[in-house]
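One protein chain omitted, others in place.
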């Protein structure tokens, strides 16, 4: 808990950068919203959404960019690149849990500064859907937090991979492509045809953006959605723990 | 070669209510003639870096007149750049990801150095500074001593008339320091290059500079030879104590006031 608070404060120093991010996210939100509106005007009711749903989805997904770091980013990556992570690995505290707490603090800060503005502006310019049942808000909150954890789980694995791969830029690029496409950022996953849609629904990235958005819009059974997210969160964190152990062994034995 | 006349540089810091003006350099005047080797001392925050930035054209003075190699650095930045070489001790002027040799090639193109002159200069400097072993190594993999030698070479490839060094020996081991000092001394003695050296290391001053300038709180506190410097506090044994005295008026012999 303390580490999360510390993470929050540490990132709050970068206020200008966060606000700049909010500005950019808002601009892109507006551009994407228009494209989706055009599509939904051509095909009303597509994939069970109406135009308002689509616009809401658009701004919700933009709101996810900061907290879920959709475009990649975990402080850990830098530390792995410089080798400083070796110090972290031999500390008694769990690197993964420590990083997670820090990431949650960061996500909370970015939620306030980078998520709210685009949604607020989107609501003002286009009008968005607001859930009427209070239960939905609660489910959405939980879903959002789980989404951050899933995204952390993935980014953690990507960051640690640099311990074994010499140039992590390739892995980062691949992660970017996968995350953008399969999280729902590029287009709502419901639009994906056939087997691609089925695949997208099953993969962890959908838990980062598409799932919380659907919970908000009431398009998905909340309990089932949360279960799906929790399952992936657990799986990724477990893989992360195993990777941490392997990395620690590598550092201690090989001194790399 | 370097002329400062009443040069001043102020900064406004802080936002709205807490805004105030900081005078980094005030009414600074000195002249460095061609062929001199001058040391430039001062405590941190005294205005040394600011002076260097103004001399090299990075920063414009807010008052006074400044001429380097006969040119106004603010107005004739690129022309001046061809006549001076600069070495920053705390960061490199080389390209981080490229091998040293490629950095030199980039410098050659930037300074439009003639092919033949370039090859001659490079082999000269490679020998004098012992670069042969790591010419092909990327700069980010070089040790500090190697990198400093690389920076020095890059600053001299175009045969400048003036060399400005901002804390070049910082962090170097004893051997590297000695080698660099030796090189600089010969550069000044044999080629007549004017050298302005800022440093915290008084060994540099003792071994290299005939003339020393000391800046404190933005103004010149001392300008003279090493002997003159020692004469300001003859009772002190080491040159460090002499200089410390000049910085703050502090003396270990006096009991604390109040």
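Letters are used for the chains, namely A and B, taken in the order the chains are written, and counting of residues starts over at 1 for each.
One rule holds in what follows: a contact is a pair of C-beta atoms (placed from the backbone, for glycine too) under 8 Å apart; a residue touches a chain by one contact, two chains touch by 3 or more.
Here, contacts and distances are computed from a predicted model.
A.B. asks: One chain is missing here; what is its name in UniProt, given the choices "Cytochrome bc1 complex cytochrome c subunit", "NADH-quinone oxidoreductase subunit J", "CD225/dispanin family protein" or "ABC transporter permease"?
C.D. replies: So, among "Cytochrome bc1 complex cytochrome c subunit", "NADH-quinone oxidoreductase subunit J", "CD225/dispanin family protein" or "ABC transporter permease", the name matching the hidden chain's UniProt entry is "ABC transporter permease".
A.B. asks: What are the shown chains that the left-out chain touches?
C.D. replies: The chain that is not shown is in contact with A, B.
A.B. asks: Among B:111, B:222 or B:247, choose the residue that contacts the chain missing from this document, as touch is defined above.
C.D. replies: B:111
A.B. asks: For the full complex, which residue in B:18, B:78 or B:115 touches the chain that was left out?
C.D. replies: Missing-chain contact among the listed residues: B:78.
A.B. asks: Considering the whole complex, not just the chains shown, which residues of chain A touch the missing one?
C.D. replies: Contacting residues on chain A, toward the hidden partner: 14, 16-17, 19-21, 23-24, 27-28, 30-32, 34-35, 37-39, 42-43, 46, 167, 169-170, 173-174, 176-177, 180-181, 186-187, 191-193.
A.B. asks: What residue numbers in chain B mark contact with the hidden partner chain?
C.D. replies: 11, 50, 53, 56-60, 74, 77-79, 81-82, 84, 86, 88, 91, 93, 97-99, 102, 105-106, 109-112
Definition applied: only the chains that are shown with their structure count from here on.
A.B. asks: Distance between chain A and chain B based on Cα centroids, please, to the nearest Å.
C.D. replies: 49
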